[in-house]
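The complex appears here without one of its protein chains, the remainder shown in place.
Per-chain numbering from 1; labels A, B and C assigned in written order.
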């Protein structure tokens, strides 16, 4: 856990955006002031920063590194976090 | 209809055999004395000539030319008749 | 007797073939490519070298040629109509087929994958039930057996 090394409110959680979400946000990342919390907390913060993402966000999963994580999963600064909107491969 | 041109009892109906049926009969054909009749009649005659074919014969279809025919289909001398035992292509 | 889907890019000629030459599945797959197709399914049935521990050296296939071709043609046209396919190709091998070689290959294309999968499965079920082609298994011990499945009904369905 690296969150202990960051003072609350000063550290930043970087979350990667893909496809339509990156297009709507106008960026491939969203940066959240982060003092600790779960995926659910990150969802709320992203929604506050980018209200236009809300419809897709509700149908999106979160991933850390190369695995999907649930809403109660804690996120810490430095985690490789991504929002995964509904997929359309194949 | 060509049956009118053949005297009953003297004409021959040639029926093609395939795969295991040809192997059991020791021949690729069976020849029936034919004065007219249906597929059902031909079945009975083949069974009489080659009792060893009976188990396969019961599970076989008949064909004339390039189509399957039912048991009540009339067969006439000169027809391109074949017995089609259970298939195993694919 | 059957529906001939009019105006298909994929004509009946060459659609269903019985041949002694080895099958090239890539040619089959390329033949069903179509701008309106999103799903393409190729099935290749290969001669197993080992079945339940018994080694099969090779297979040999025999057919009632005219009836087999006609039956394959009908099945192919039925599949095109029933599953709204954009194209369909069927090839069955005759004569000796050594273990590992293809004995049958079918390629279908459709706008969406579900129709393509359903058509390929349906075609294989029907080919195995209705097309007058027989397999002779030549085992490693020198024995050979013509295969006439006991569970099967009479070929040709209701006829």
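In the analysis below, contacts are C-beta pairs under 8 Å (C-beta built on N, C-alpha and C of every residue); 3 or more make two chains touch, one makes a residue touch a chain.
The model shown is predicted, which means the values in this text are computed figures rather than measured ones.
Participant: What shown chains come into contact with the chain that's not displayed?
Facilitator: Touch partners of the hidden chain, whole complex considered, are A, C.
Participant: Which of C:65, C:100 or C:153 touches the chain that is not shown?
Facilitator: Per the contact definition at the top, the residue touching the missing chain is C:100.
Participant: Mind pulling the subunit A residues that touch the left-out chain?
Facilitator: Residues in contact with the chain left out: 16, 18-20, 23, 56, 59-61, 63, 65-70, 82, 84-90.
Participant: Contacts of subunit C with the missing chain: which residues?
Facilitator: Considering the whole complex, subunit C reaches the absent chain at 25-26, 29, 33, 35-51, 99-100, 111, 113-114, 116-117, 120-121, 124.
Rule of thumb we're sticking to: only the chains that are shown with their structure count from here on.
Participant: Quick check of your reading of the touch definition: is the inter-chain graph here a line, ring, star, complete or other?
Facilitator: Graph shape here is other: it fits none of the named patterns.
Participant: Using the average of all C-alpha atoms in each chain as its centre, how far is it in Å between subunit A and subunit B?
Facilitator: So the centroids are 75 Å from each other.
Participant: I'd like to verify one number: the distance from the centre of subunit B to the centre of subunit C, where each centre is the average of its C-alpha atoms, in whole angstrom.
Facilitator: Each chain reduced to its C-alpha mean, subunit B and subunit C end up 27 Å apart.
Participant: As a quick test, compute the distance in whole Å between the mean CA positions of subunit A and subunit C.
Facilitator: Taking the mean C-alpha position of each chain, the two centres sit 50 Å apart.
Participant: Where in subunit C do residues touch two or more of the other chains?
Facilitator: None at all.
Participant: Spell out, as numbers or ranges, the residues of subunit B touching 2 or more other chains.
Facilitator: In subunit B, nothing touches at least two other chains.
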